[in-house]
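Removed from the display is one protein chain of the complex; every other protein chain stays in position.
Letters are used for the chains, namely A, B and C, taken in the order the chains are written, and counting of residues starts over at 1 for each.
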Amino acid sequence: MGVKLGYNQYGKAENRVVRVFRDSDPHEIVDYNVSVALSGGQEAPHLTGDNAPTLPTDTQKNTVYAFAAEDDVVTQPESFGIRLARHFVDNTEPITFSRVGLEMYPWTRLDNPHAFVRDGRYVRTATVTYDGTTTWVVSGLKDLIILKSTDSEFWGYYQDKYTTLQPTNDRIMATSLTAQWRHDDTDVDWGKSYDAVVEAMLNSFAGHHSLALQHTLYDMGTAVINAQPGIAEIRFSAPNKHHFIYDLDRFDIENNNEVFHADDRPYGLIEATVCRDDAGDSGLAFDPGQGW
Amino acid sequence: MGVKLGYNQYGKAENRVVRVFRDSDPHEIVDYNVSVALSGGQEAPHLTGDNAPTLPTDTQKNTVYAFAAEDDVVTQPESFGIRLARHFVDNTEPITFSRVGLEMYPWTRLDNPHAFVRDGRYVRTATVTYDGTTTWVVSGLKDLIILKSTDSEFWGYYQDKYTTLQPTNDRIMATSLTAQWRHDDTDVDWGKSYDAVVEAMLNSFAGHHSLALQHTLYDMGTAVINAQPGIAEIRFSAPNKHHFIYDLDRFDIENNNEVFHADDRPYGLIEATVCRDDAGDSGLAFDPGQGW
Amino acid sequence: MGVKLGYNQYGKAENRVVRVFRDSDPHEIVDYNVSVALSGGQEAPHLTGDNAPTLPTDTQKNTVYAFAAEDDVVTQPESFGIRLARHFVDNTEPITFSRVGLEMYPWTRLDNPHAFVRDGRYVRTATVTYDGTTTWVVSGLKDLIILKSTDSEFWGYYQDKYTTLQPTNDRIMATSLTAQWRHDDTDVDWGKSYDAVVEAMLNSFAGHHSLALQHTLYDMGTAVINAQPGIAEIRFSAPNKHHFIYDLDRFDIENNNEVFHADDRPYGLIEATVCRDDAGDSGLAFDPGQGW
Partner (left out) sequence: MGVKLGYNQYGKAENRVVRVFRDSDPHEIVDYNVSVALSGGQEAPHLTGDNAPTLPTDTQKNTVYAFAAEDDVVTQPESFGIRLARHFVDNTEPITFSRVGLEMYPWTRLDNPHAFVRDGRYVRTATVTYDGTTTWVVSGLKDLIILKSTDSEFWGYYQDKYTTLQPTNDRIMATSLTAQWRHDDTDVDWGKSYDAVVEAMLNSFAGHHSLALQHTLYDMGTAVINAQPGIAEIRFSAPNKHHFIYDLDRFDIENNNEVFHADDRPYGLIEATVCRDDAGDSGLAFDPGQGW
């Protein structure tokens, strides 16, 4: 019986690069966590320890910081990711595949040209994948915590012998949203597109009369694609952050859907994709690797 | 040789209570993490397992949720804490000391009367301590991440044989601020006071020409007390979140204080108190317990 | 332009179930974090809010705890996962696909029949996937932190203009290992197999003269498959936890590879699959979902 090498990738993860634009007045800053993963031609290091085809992860790190000096690249996570992803494949002979994942932390300027407060509301993300020919760009966000204090129902569900849940016509619905959306093209006004997507998601979430978290996610996805027709698909991962009514009747206190315990675990986890109906195949955009 | 019981306290920690005000239109919500600690008369449970003097932590939990139904109490962390702290001592025969710690998570309403997004920028805190006679109120915040892209120097420091740091006239200064301020009184417009403190801190941070993080913290503390003379003292804990210039000269790229690595550990940790010069003793306001 | 629903799944995540076997003397305990994901027939809840095909995540939770009462099932994560995965598809009309992910926290008995200490060394994992016909079982572990203080080299790598890393013939190599291995069958002595895999991995790691982390992972994978021929493939995810020599020459102190700074970020992330050369296709064993 023999063994063989299967899919593999390697890279430098979580490069925490901060770029200040000092030429401008007021200053601007961008703040990233950049992770690189490369593959192609790496049999020798695995099988024999011959590292000739390996671009060290230390070199990848240097490259991330070097490209952060390029003004027109670093301002948007998508353009920074495209620059890096293409570089590693196009300029490193053995490498045939790259994926660059970026988190971008938003900052808001204080009433001062050089001082900022980090806006913790959510993290913007981008994932750029390149195979030497095609470049896939996925934009996203995570940790967007949103809550509806009414306009959310859940009833009429499938029942079996383990069912004890009571139906409800009025509950709190809350989630910490992760969303990723795939673009048709690589030539997009990334900042403008991002703002439009966030606005569409929040408007849908706020205004939707929800019969299930699934129901609302689909509405949000529809709103995003209608707002930005260049988006082929959007994927949501939404933990249902349960808020349980606290029983105060025991203490002769009325609790008319007003006092809740916010529970930690377990939680529902609802994941859904909404696609433009003519969307092309997602190819390697989300796939962690060939055959993986 | 014998042993004896020393300082002890017990309570229910991290009650995650969410209160919705549904009568109002639009809705309002407040979101808390409430921790209770009690002491007094607890020798028997420790020494013999006789729990007669113990108000169970489960009962404390019920009480937190019950008092969350009181409209005029729950809207501010300080008033909610005062209500709880006094209740446990005044209405539980053996208990002589209470401390209630509260974290309050801010939410912002979306363009809708019933939908909200959590504003992750910082967490508001309060600590209320009561010994049956005196009530100490400490307000605070944590996780406020702020950064100055210039106007920060550090030089002229003490040198010894282990000194290798180079002085600088221009560096990034960033911190994730924790601050706690003690009030003279318990009769304060808590929300208005809090907003004034945050504004004073941020204005000072932004506008100060800093020669050390210590220097800036002192300026911030001075600004807070000047803005709110009913504050007796403010304590800061400020990790110096180092941003190191990345050496790009090696790649023939100019880096004029523009590309930085944001490092994780180790970090400087600067802690300082600024007091009104006639401030009374802090008593048990911050002390974790008698003799502890 | 229209939109359509793409891949979706939903379930109850992170059910923290602890089972005590009290009939036995001494007692035994097992400690799990169980996450369920289901899919199939969920168009209506997304498109119209009709929840008729939805088995609520609350019901899934009840089911996890109910099946934890079955003695022969709950003792191994793989058998617990198989029981749950098959139940949800076989007994819920609309559901056609299930995945159950389990973390199992190891405990060691103290010198007492009823007292235990949690062994934090690593977390055992299992992922069971079922499509109504085929059951895929993947065993694993995570958070296994291992370190070699010598016998690790890294040199002879690809160079470009961003290369600054110096080659080394002697470095610390450390990782926090995640490994997942896929079985050919569902009829395995899971506990015995798990122990054999861990032993093979650790022996390989310890004894291998490493020319790269990739080189050592391949050796480890080979050792695992040789020890357990019923394993078709093993996937490793190994952060290269960098230990940097601290420059003490500046203080006239010799540092002959003895004093290191353990850095946090960035880190190399090395991922590799080792397969038995006749291994069948992995099917849905690792795939997060059809077409996802």
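By our rule, contacts are C-beta pairs under 8 Å (C-beta built on N, C-alpha and C of every residue); 3 or more make two chains touch, one makes a residue touch a chain.
The model shown is predicted, which means the values in this text are computed figures rather than measured ones.
Even with one chain removed from view, chain C keeps its contact list with that chain: residues 15-22, 27, 29, 31, 62, 65-66, 68-69, 107, 110-112, 114-122, 143-151, 172, 202-203, 205-207, 243, 246, 248, 250-251, 253-264. Listed for chain A, the residues touching the missing chain in the whole complex are 161-162, 164, 250-251, 264-265. Residues of chain B that touch the chain left out of view are 1-16, 35, 37, 42, 45-59, 61-63, 66, 91-94, 154-160, 162-165, 210-212, 214-215, 217-218, 221-222, 225-226, 229, 233, 235, 239-240, 265-278, 282, 286, 291-292.
One rule holds for everything that comes next: only the chains that are shown with their structure count from here on.
The greatest number of inter-chain C-beta pairs in contact is found between A-C. Taking each chain's centre as the mean of its C-alpha atoms, the one that lies farthest from the centre of chain C is B.
Look at where the CA atoms of chain A average out and do the same for chain B: the two points lie 31 Å apart.
Chain B and chain C have CA centres that are 38 Å apart.
Of all residues in chain C, those that touch two or more other chains are 162, 164, 265.
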